[in-house]
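The structure under discussion is supplied below as structure tokens; questions concerning it will follow.
Then we have chain A:
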Amino acid sequence: MNKRRLALTIALTCVGLLLLGSFTAPERLSPVSGAEYALPMEAPPFGADARGRSLLGYALQGAQIVAGPAFLAAVLVGLLATLGGLLRCAGSERLVTIVNGFREVVGALPRMVVILVVALLTPPEWRGLGVLAVFWAILAAPGAIDEASAVASRIGGANFVEALRAHGFTRPRIYLYHIVALNLRPVIVRHASETLMQVVFLEVALSYLALASDEPSFTHLESFHSWADLLYMGYTSLILDVPTMHALLLGLGLVGVTAVLSVSVTASARAR
Partner candidate 1 sequence: MKQWWLQPMVRIGVALALPLAVPLIITYLIWALPGDPASIICPPELCGGTEELAKRWNLDGGPYQFYTAWMANAVTGEFGNSWRVLQGVPIAGLLGTALPNTVMLILLSLVPLVVFSAASSAGWLSPRLDPLFQTIGLVPAVVYGLVAAAVIQLTFGADAFTEDALRIRLLLGALVLGVADGALAGAVTGTRSLFDAERKQRYVGVAILRGETELSNTLPNLASALAGQLRARTLHLLSGAVIIEAVLQIDGLGDFLWRGTLKQDFGLVLATATGFAVVSAALLAFQGLLEIFVALHVRRSPAQVSIEEAA
Partner candidate 2 sequence: MSSDRVIELRGMCIRTKDRVLVRDVDLDVEAGEVTALVGVSGAGKSLTARCIMGVIDVEPGLAAGSLRYPAFSGDRDWFDGYVDSGRRGMKRLLRETATLRGAYFTYSPQGASSALNPGRTIGRQIELALTRREQPVQDVAKTVGQVLHSVGLDPRTAGALPSELSGGQCQRAALAIAVAPLPRLVIADEPETGLDPVLRRTVLELLARVCRDYGAGLLLISHHEETVRRMADRVVRLTPAKEAA
């Protein structure tokens, strides 16, 4: 079993877990008296929190919060990158200049600042990870477009297309197969999967901050629990000797799985 296939399997498993989790997430986590601080072996699979709620519920609800927006952002970045690459091959020099200008301006501000300002300005009824994810994608897009068009120009841009035309390939086949599938794929997939991971991390960071300052999170309903809750629980175990180390491990595990997902997706799309 070669590396790429292995990576692909891992990637698909992670994606599957994420989606499965988001679909099977319980609507509410009910306290179970007697199961307080239960360890994984006492309350399988992950143990319970201070009120006896199963940590599995946290994990699933967290997955539901991030899954949609993260994939949305990833797809968005992927599409924009593809577009960039194709336009480059279509021989649009102007695009490159536009993208460069766009990149300079957008890339000049720290992303978190932009995100917070957006969060401030979005009306409460629209507020949610979705909006932030889209903006994050927009912030991540210029880099992706830039790299995609660089790849496109490396393979010869417009000339490449002409050459293949001479071989009698149809334009759609050239653009979709030869350019996107064969050459742009690695770049597009890498950027998409990185964005996916970043959006998950963004959610965790924002929710965690909200928890720390006992304020409502921008990213999800108050009745829902983010993976940040697990990390927060874990933090109390680190510093205040509360027996919730297992929550921290689970939280870090989930973050790790996300990272693995991103890495393996990238690896599986690497050019032969």
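Selection rule: all candidates are chains of the complex that A comes from, given by their letters.
The rule is short, and it goes like this: a contact is a pair of C-beta atoms (placed from the backbone, for glycine too) under 8 Å apart; a residue touches a chain by one contact, two chains touch by 3 or more; residues count from 1.
All of these numbers come straight from a predicted model, not from anything done at the bench.
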Among 1 or 2, the complex member that touches chain A is candidate 1
Per the touch rule above, chain A residues touching candidate 1 in the complex are 100-101, 104-105, 107-113, 116-117, 119-123, 201, 204-205, 208-209, 212-213, 215, 228, 231-232, 234-235, 238-240, 248, 252, 255-256, 259
